[in-house]
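Every protein chain but one is kept in place in this view of the complex.
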Amino acid sequence: MKLGFIGLGNMGHAMAKHLLAAKHEVAVYNRSRPKAESLRPLGARVAETPADAARGAEVVFTMLADDPAVEQVVFGETGLLAGLAQGAVHVSSSTISVALSDRLAQAHEKAGQRYVSAPVFGRPDAAEAKQLYVVAAGPTADVERCRPLLVALSRGMSVLGEKPSMANVVKLSGNFLIVSMIEALGEAFALARKSGIEPKAFEQIFQAVMGQTPVLSRYATLISAGQYEPAGFALRLGLKDVRLVLEAAGAAQVPMPFASLARDHYLAAMAKGMGDVDWSALAALAAERAGLPVK
Amino acid sequence: MKLGFIGLGNMGHAMAKHLLAAKHEVAVYNRSRPKAESLRPLGARVAETPADAARGAEVVFTMLADDPAVEQVVFGETGLLAGLAQGAVHVSSSTISVALSDRLAQAHEKAGQRYVSAPVFGRPDAAEAKQLYVVAAGPTADVERCRPLLVALSRGMSVLGEKPSMANVVKLSGNFLIVSMIEALGEAFALARKSGIEPKAFEQIFQAVMGQTPVLSRYATLISAGQYEPAGFALRLGLKDVRLVLEAAGAAQVPMPFASLARDHYLAAMAKGMGDVDWSALAALAAERAGLPVK
Amino acid sequence: MKLGFIGLGNMGHAMAKHLLAAKHEVAVYNRSRPKAESLRPLGARVAETPADAARGAEVVFTMLADDPAVEQVVFGETGLLAGLAQGAVHVSSSTISVALSDRLAQAHEKAGQRYVSAPVFGRPDAAEAKQLYVVAAGPTADVERCRPLLVALSRGMSVLGEKPSMANVVKLSGNFLIVSMIEALGEAFALARKSGIEPKAFEQIFQAVMGQTPVLSRYATLISAGQYEPAGFALRLGLKDVRLVLEAAGAAQVPMPFASLARDHYLAAMAKGMGDVDWSALAALAAERAGLPVK
Partner (left out) sequence: MKLGFIGLGNMGHAMAKHLLAAKHEVAVYNRSRPKAESLRPLGARVAETPADAARGAEVVFTMLADDPAVEQVVFGETGLLAGLAQGAVHVSSSTISVALSDRLAQAHEKAGQRYVSAPVFGRPDAAEAKQLYVVAAGPTADVERCRPLLVALSRGMSVLGEKPSMANVVKLSGNFLIVSMIEALGEAFALARKSGIEPKAFEQIFQAVMGQTPVLSRYATLISAGQYEPAGFALRLGLKDVRLVLEAAGAAQVPMPFASLARDHYLAAMAKGMGDVDWSALAALAAERAGLPVK
């Protein structure tokens, strides 16, 4: 299939490679060009603009950092909206707001184009290893058309329904669940440490009792070690996602007090200049509030 | 070994059976006698009082509902403190407060007796299937003396240190982590439902993304189904445990805002007369706050 | 002085009258014309558009419901930005976001116009009785030029500094303080009622102890009576203001957990369809959470 791929950060770069490996023709675009050039040996065409990446493509992926990045790539002068063919599909895999996802759906429909929301769960190493999990939503025919592509870059996928932004709600909810578990672990470790229990011992019991859940295990290990750098996922991005959750919750009139608390703690972290450490550093704040050294 | 076992509810009954099956001589005591009689065919001696259960025993277990029950069984006129031999061990497996555990340690020491705290993770079905996980703390020699017994009724155990109440901190922290996850799941399901997503679909994605963690899976399933009766673990006991966490946190000067929020939500549930439904009904409250029907 | 006044709701209508009474020439504009016509007998010129209201004016006030209303009146085709003369002043008295206030400052500066932010404390009856309190910020010369006008419609004013949006921060913070006191009163009344204390008795003690503070007295009285309709200030506007506080707090990296909690409670109220009752109905929710009837 003829594809475009826009956004070649750690996530997008790996995803595009899987599509190339699956023998698709892929035109790639990235704001800083070297990341795009690195895919040329694998068969990619390096596009000059988002619109250029969309030229002749049946499906174009975007995998970008946040709302403003997506807005610029889509609505800009040489953007995707201008370049995408009638009937072609924009697959948005970025973690963006529900509101922007709704706006993209409308804009593409008005332009005679198709839009599928397909955010992914997993970090760069999972992307690399084809272990992402995809949550897709959009008109059934469009989702089905993209299914082989999504399968080619993931370990599995779920399809939700006709309204694309549903997938964004699920992605944001997933991140909210992780944030909540981080905060809860942070508070629990603080209590354990102040009660004289070794973090390592507490972690081992947690693992033994809770069973094999890679997501939580990872964070229990980081918190136990007090190791918040280098960031796997930066705290400022964690705050961004909690904000998006609260925005969606506000629009849907859903009180989410755990999310509210997490936002306040993230703001305190930002005010301390911790925007670039791992988002699990919520646990460092919990320790500090309890009068403990971070480690 | 000659043992006593006090408290034959759903948990204790199964635990005592495993000790009998391991060929120990066990004297059993329960406030309501029929539960004790049912173990006679398996070889148990039915004791008349806690002190009687302790007569001649090297180790006596208690597995009771809460602090007052333990206080009565231990400090009562015909209680364990009066009946336990010098050098014999009291193994407390109930989920009790850190403060009571400390008090038991002192009282037994003063009486020339030994005390090991060994609360367990797992529900009655796990107890039945020997799938409990034990967290033990106390003087090393005493813990080691009890190790074969604890192994006989569980799938594994961790030992923490010399101070018995450390094990209670860990048990309470574990329940706090579960409560936090329930609340977070409740908020996330409410957002998903108000966004038009089927609870069942949301649950499946949660399971796919979070991996195989029996503890969380169970609650995601209950919440997805909106099924809070019959209670696996009653909400009033959930509130009790959150209170004990906050008590321990207060004594250790550890702020635990998630626990505080959970307590407030449990109080609201109690005020609605929901004390006997499952503690996962926090999610029912989250749904209701969002203006959704419970199911 | 030659003035314009845009926005003749309960607040703006009263404010415009005071300016007319002070012998200024005032051109008035309101989306629904009858409110404007009612000021003609007092000497007002009825303008056709915001730009028309600004024609020849030295100072133009806006007193509107929210950000979108202000954006439309200022940036619209026949808007204030288009109609205001070089060097003339826009005085914004609406409760708007800090971000919009900053944007207005920039837009007017770029257009060679002046901008003063001057939100007011007080409800319609206070506006009528010239009992509003004004908080102003902006370039000193501009504020001073407007001072006689602001004095003409208020019981007093404070001037903050050169940056107009500071005044918006103060206005929003004031509303946040009131919301916090409402929530605290709601929780306290719920505890008192569940302890068998008559709300009226509790209110009287509150008044006796706290002294003469009209703002708090008013809410203590409403809550004591459980009387949340008709709304003095609608709950949906209360939520709007809390949102604006949290937005400003997010931008300034200030955790405000009380504001976060209040937002969640307001969302729960909205989800129950309580958007049009008085914002003090936070206390009704506190009562309900405690299992009490609202009154």
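Should a chain be cited, it is by its letter among A, B and C, assigned in written order, with residues numbered from 1 in that chain.
Criterion: a residue touches a chain if its C-beta (ideal position, glycine included) is under 8 Å from a C-beta of that chain, and two chains touch if they have at least 3 such contacts.
As the structure is a computational prediction, the values presented were derived from the model and not from experiment.
Remark: the omitted chain is touched by one listed residue; of C:Phe61, C:Phe202, C:Tyr228 or C:Trp279 this is C:Phe202.
Shown as candidates are C:Leu42, C:Ala129, C:Leu177 or C:Val294; the residue that touches the absent chain is C:Leu177. Between the chain not shown and the residues C:Ala88, C:Leu216 or C:Leu235, the one that touches is C:Leu216. On the side of chain A, the interface with the absent chain consists of residues 257, 264, 267-268, 271-273, 289-291, using the contact rule stated above.
The chain not displayed touches chain B at residues 243, 249-250, 253-257, 260-261, 263-265, 267-268, 270-271. Seen from chain C, the chain kept out of the figure touches residues 98, 121, 133, 135, 156, 158, 160-161, 163, 165-166, 169-170, 173-174, 176-177, 180-181, 183-185, 187-188, 190-192, 194-197, 201-202, 204-206, 208-216, 245, 248-249, 252-259, 261, 286, 289-291.
Going forward, only the chains that are shown with their structure count from here on.
Relative to the centroid of every protein C-alpha atom shown, the closest chain centre, again from C-alpha atoms, is found for A.
Taking the CA centroid of chain C as reference, the farthest chain centroid is that of B. Computed centre separation for the pair chain A/chain C is 39 angstrom, with centres defined by C-alpha atoms.
Look at where the CA atoms of chain A average out and do the same for chain B: the two points lie 38 Å apart. Chain contacts: chain A has residues 249, 253-257, 261 touching two or more partner chains.
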